[in-house]
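All remarks here apply to the structure that follows.
After this line comes chain A, so read on.
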Amino acid sequence: MRLSYPSNVKVIQVPCTGRIDIIHLLKAIEDGADGVYVAGCREGECHYLTGNLKAKKRVQYVKNLLDELGLEPERVEMFNLSAGEGPRFAEIAVEMVKRIKELGPSPVKIKKAA
Partner candidate 1 sequence: MIIADRKPIDEILDMIKGCNKILVLGCKGCVTVCNVGGSKEVGILASSLKIARKKEGLSVEIDEKTLERQCDPEYTDQIKDIVDNYDAVISMACGVGPQFLSEAYPNQRFLPAVNTTFFGGAVQHGIWAERCAGCGTCIIHYFDGMCPVARCSKSMLNGPCGGSAKGKCEISKDVDCVWDMIVRKKIEQGRLEDLLEVKPAKDWHTARDGGPRKSVREELVQ
Partner candidate 2 sequence: MKAGHFAFTGECGPPKGANIDHLREKIAHLKGMVDAVNITDNQTAVVRMSSWAASTIVIQEGMEPNFQMVCRDRNRLAIQSDILGVYAMGVRNMLCLSGDHQSFGNHPQSKNVYDIDSMQLIALVKKMRDEGKFMNDEEIDGPPRLFIGAASNPFADPFEFRIHRLAMKIKAGADFIQTQCIYNMEKFREFMKMTVDMGLHEQCFILAGITPMKSVGMAQYMAKSVPGMDVPESLIKRLRGAGKGKVGEEGIKFALEQIEEFKEMKGIAGVHLMAIEWEHRVPEIAERAGVLPRPIV
């Protein structure tokens, strides 16, 4: 559709969000990502039936874990949209980037020695 979305969003494609596991989200944060979000099909429309529901639960697990670790749980999020919703995809990207900008850089980023 040639809609634009912010360039600081790196997209990783998976066949179904059910493929995404807790460790993938954690590793992203560990390696310094300021935020991670999962964009899956609308609930009830998963081609593999329950993949997006599993993803939702895993995202919640990571949110709880981040909270335990003293990080903002809002840095990780789950969104649902259908594959044809180009504008919604861009909208989500903009929303998430705005949220992360407000939270500031991740406290996990390697602190430069003083």
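The candidates came about this way: all candidates are chains of the complex that A comes from, given by their letters.
Definition applied: a contact is a pair of C-beta atoms (placed from the backbone, for glycine too) under 8 Å apart; a residue touches a chain by one contact, two chains touch by 3 or more; residues count from 1.
Note that this is a predicted model, so its numbers are computed, not measured.
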* Touching candidate - 1 or 2 - for chain A as found in this complex -> 1
* To do: Spell out the part of chain A that touches candidate 1 in their complex, as residue ranges.
  => 21-23, 26-27, 29-30, 65, 68-71, 107-111
